[in-house]
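Only a single protein chain was left out; the remaining protein chains are all shown in position.
This part shows chain A:
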Amino acid sequence: MTQLPTPGATPAQPPPSEPIPAAAPPRPRWRETLGLLARNPTAAVSAVVLVLIVLVAVFDETLAPDGPNDQDPGRQLQPPSWAHPFGTDEFGRDVFSRVVLGAATSLRVGFLSVAFALVVGTLIGLLAGFYGRWVDDTLMRLMDVLFAFPAVLLAIAIVAIRGAGPANAILAIGIVYVPIFARVTRASVLGVREEVYVRASRSVGASDWRLITRHVLPNAAPPIIVQTSISLAFAVLAEAALSFLGLGPRRPNPSWGLMLADGRGFIEQAWWYTVFPGLAIVVTVLCFNLLGDGLRDVLDPRQRTLMAGGGR
């Protein structure tokens, strides 16, 4: 028995498919990240403080009441007061002004050196991880050689060879952190390289360049971002160390490390001379570190799910 079409009935049409729910456009990943970060109080506070420090560095000349080298023998080594909140040094210079003006020096060296390490290191790590074999061996053994030296010692050696000065300090610190970025990137790339979506893309004939830029790098990025933040902390510290040793900016340019070195001889008479530049270094380094920790939690896929789930 066959069921005959009911006369007049139109052939059965497939029911109209449900309209695709006008899904809320997926939140961009970076905004989600920011949101998660905001829920991590230490990281959030660190980020805010860092923004403040950057603002201080940008508007340093407006904020500093005195020039970096305004001397006044009449106000030698004065303790903190309303006129000089951080006191004065042996030349009668305002320590507050010099700490403010020193922020730019420290951050400039920090950012530029890490930028150098990031670009060069990531490139090396990408090539090594993506192409493997002899490319990997050559590049990574080279990195191992660099990595074998203690970081600050290597930086000192480079500056000693090339001569003291901010440009060489940037280069030295940059070179020192290249291997770290290379290793982090390579490890991350190795994980991503064999993912199905990469192989799929390759099978449809995507070029290496497209594979690297569209698939590998974006997915390998989170550890690199975390490493950047943590490296910034070390770079600021390394800059202070080099300056302290007289291998950074020249006197009388204000620099936190130099101020520490100079203030050391007066620590019994004038604690403020070393304490405030020292605090500036501590706060900056600590914030970069805490932000790095926060970013790691947020960017780690497993942690991320956990956090997102917990937040619902």
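Methods note: a contact is a pair of C-beta atoms (placed from the backbone, for glycine too) under 8 Å apart; a residue touches a chain by one contact, two chains touch by 3 or more; residues count from 1.
The criterion applied here is as follows: contacts and distances are computed from a predicted model.
*Asks:* Looking at UniProt, which of "Rubredoxin", "Electron transfer flavoprotein subunit beta", "ABC transmembrane type-1 domain-containing protein" or "Peptide/nickel transport system substrate-binding protein" names the chain that isn't shown?
*Replies:* Its record in UniProt gives the absent chain the protein name "Peptide/nickel transport system substrate-binding protein".
*Asks:* Please pick, from A:T33, A:N69, A:S201 or A:N289, the residue that touches the omitted chain in the full complex.
*Replies:* A:N69
*Asks:* Using the document's contact rule, name the residues of chain A that touch the chain not shown here.
*Replies:* Counting over the whole complex, chain A touches the hidden chain at residues 69-71, 73, 76-77, 90-92, 164, 246, 250-252, 265-269.
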